[in-house]
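One structure follows; several queries about it will come next.
A single protein chain has been omitted from the complex, and every remaining protein chain is retained in its original position.
Chain lettering (A and B) follows the sequence in which the chains are written, and residue indices restart at 1 in each chain.
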Amino acid sequence: MKELTVSAMTKLEIIVEGEHQPFVVDLLNRAGVSGYTVFHNLSGKGTHGMHKGHLMFNDDSVLVMIVSAVPQELVGPIFEGLTPFFNKHMGVVFASDIQVSRMVKAR
Amino acid sequence: MKELTVSAMTKLEIIVEGEHQPFVVDLLNRAGVSGYTVFHNLSGKGTHGMHKGHLMFNDDSVLVMIVSAVPQELVGPIFEGLTPFFNKHMGVVFASDIQVSRMVKAR
Partner (left out) sequence: MKELTVSAMTKLEIIVEGEHQPFVVDLLNRAGVSGYTVFHNLSGKGTHGMHKGHLMFNDDSVLVMIVSAVPQELVGPIFEGLTPFFNKHMGVVFASDIQVSRMVKAR
């Protein structure tokens, strides 16, 4: 029997056009991320947050959101890996503090 | 080549019945929000958080969640705009602190 406890992590929510899901998943794997969850068939428009930030989504884009909880030290490398991608493609990343469940051996 | 950095924003997650998506999107546009992402075909039940807060979702409602990252100063006006709506319709809003990716010119 293990106990359910929590660890402090950073939640990354990466929203891109559906065709780019394999690129993002591959990047996460190469960064050493151990898991992710994908939300399919999202829609959207415009830019999140900053008006002159990212390229724009069109109304008819089919988007996915790839969510992963990662150790803080992986956030920088993942952002670096995404930089060339976001120079060419639409998308946005949300980063937030989160507690993630973790099973540990009961004492 | 631009660099990927982050800005502190407020993430709004607005959950309403699907038929009211156009109202919420229009409200966000009028408040000056530059973009949003929509999650479709959610289900749910009851009220989030407070027992006597909002009207209740029924088990068979088809819901959407409209997510947008907005500057802190827009949260108040958006809540004001949603007040008459929530006096008549079901729904909930989550607000949280978030870091949003932003492309800036590399120095």
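Here is the rule we use: a contact is a pair of C-beta atoms (placed from the backbone, for glycine too) under 8 Å apart; a residue touches a chain by one contact, two chains touch by 3 or more.
Since the structure is predicted, the reported quantities are computational estimates derived from the model, not experimental observations.
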item	value
Residue, one of B:G18, B:G44 or B:P71, that touches the chain absent here	B:G44
Chain A residues that touch the omitted chain in the full complex	1-7, 9, 11, 25, 33-40, 68-71, 96-103
Residues of chain B in contact with the chain not shown	15, 39, 41-51, 53-54, 56-57, 63, 65, 79-80, 82-84, 86-87, 91-97
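In this text, only the chains that are shown with their structure count from here on.
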item	value
Copies chain A and chain B - rotation angle from C-alpha fit, nearest 5 degrees	120
